[in-house]
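Only one protein chain is missing; all other protein chains are in place.
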Amino acid sequence: MNDQLKAILEVLIFLSQEPLTVDKMREVLGEIPEDELQAVLQALMAEFSREEHGIQIVRSAGGYLFTTKPEHDQWIKRLLQIEKKARLSVAGLETLSIIAYHQPVTQAEVSAIRSVDSTYSIKSLLQKKLIKIVGRKKAPGNPLVYRTSEKFLEYFGLNSLDDLPREEEIAKILEEEKQTIS
Amino acid sequence: MNDQLKAILEVLIFLSQEPLTVDKMREVLGEIPEDELQAVLQALMAEFSREEHGIQIVRSAGGYLFTTKPEHDQWIKRLLQIEKKARLSVAGLETLSIIAYHQPVTQAEVSAIRSVDSTYSIKSLLQKKLIKIVGRKKAPGNPLVYRTSEKFLEYFGLNSLDDLPREEEIAKILEEEKQTIS
Partner (left out) sequence: MEQENQGCPEPSEETEVSQQAAGDGYQVKLEFFEGPLDLLLFLIRKKKIDINDIPMAVITRDYLDYLEKKDQINLDREAEFLFIASLLIYIKSQMLLPREQETLAEDDPRQMLIDRLLEFQKIKIASSLLREKEEVELQCWRRTFRPPLEKPDELELLQVSLFDLAETFFLIMKRKERENLRIIKGKDVSAEEKLKEIIDYLGKNGSMDFLDYFSSQDSLEEALVSFFCLLELIKNHLVIATQEELFQTIRVWLRKDKTPHQVHGSSHE
């Protein structure tokens, strides 16, 4: 068996976002006898179908692709769940940045700045405990007022809110944008 | 050897968006004896280090990660039709080295060591996420303080800051250079 070819095919399938077709393999590797290519692909699939592997190579849409084996789904779900807890969506990040810099602030104020209704983002930040409710504003409807939490400081490694980069500091960093090519 | 655990770890490392730490594995899998986990991880790394595999598991930024082996780089570039990957500029790399060895450090301190204004380099490294803001220094003007990030470790294939080239290593090269000159 041609070990080097096997290793290279493994790499190509690993990095290809869409199922890798035999034509594409040929294009990358140059001419290879059909039967040799097929034999190596079979060997590669056989190798990963062994029980000690959690990932496998499957044929899909006319090509080859790495997927996970279905029997490990429960662990995959747990991993994704844990990753999700540590991450923010773009909307969440926008909302959080406004609360951080404008606190104390109401949902309506955040929505006005983002030009997008932010109820859902605020709810999700509350669940992640990155923000907290600190009371109500003396205004029509007495809306709830939000502030960032202790956990927010922890998440971003800050000692206090005074450590937040100031607007003019960020502006200075960002505005020199197209000046030099480093 | 615990084949099932091996398969599950393979899946988790394969799926994780960043190097998967042992802590996170534990969080997903529940309690597993430390030595068992380590043994399986070792076996998994050994398996993929064999020549017939084109992908490998490396230790990076305190976790485990699948990458391709360097010897297959040429084929990957052909697959993705990419000429070459961008490298850091000389100024960027110099600035990054200073931050790596002197962290936590301010922009003014970096500029002093280089004798060159380093605002632009720092900005560019921030945007590449190779460094991060970690607070302020208690000094006039309360300047922002920088550190290297997790991504810095990943970018250079380091497991932790302890893997940075050591002082002695640098001193040895200095000594060699001296001898070639005189």
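For clarity, chains are labelled A and B in written order, and residue numbers in each chain start from 1.
In the analysis below, contacts are C-beta pairs under 8 Å (C-beta built on N, C-alpha and C of every residue); 3 or more make two chains touch, one makes a residue touch a chain.
Because the structure is predicted, anything quoted here is derived from the model rather than measured.
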{"item": "Which residue of B:Leu5, B:Leu20, B:Val40 or B:Leu158 touches the chain not shown here", "value": "B:Leu158"}
{"item": "Residue of B:Gln4, B:Gln42, B:Gln127 or B:Ser160 touching the missing chain in the full complex", "value": "B:Gln127"}
{"item": "On subunit A, residues whose C-beta touches the chain left out of the figure", "value": "2-5, 8, 14-15, 17-18, 27, 29-33, 36-37, 40, 61-62, 65-68, 73, 76, 80, 83-84, 86-90, 93-94, 96-98, 100-101, 113-115, 156-158, 164-165, 167, 169-171, 174, 178, 180"}
{"item": "Chain not shown, touching residues in subunit B", "value": "15, 17-18, 58, 65-71, 73-74, 76, 80-85, 87-88, 90-91, 93-94, 96-98, 100-101, 113-117, 126-129, 132-134, 149, 155-158, 164-165, 167, 169-170, 173-174, 181-182"}
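Quick note on the criterion: only the chains that are shown with their structure count from here on.
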{"item": "In the complex with subunit A, residue positions of subunit B that touch it", "value": "3-4, 6-12, 14-17, 24, 27-29, 51-55, 66, 68-69, 72, 75-76, 78-80, 89, 91-92, 119-124, 126, 133-136, 144"}
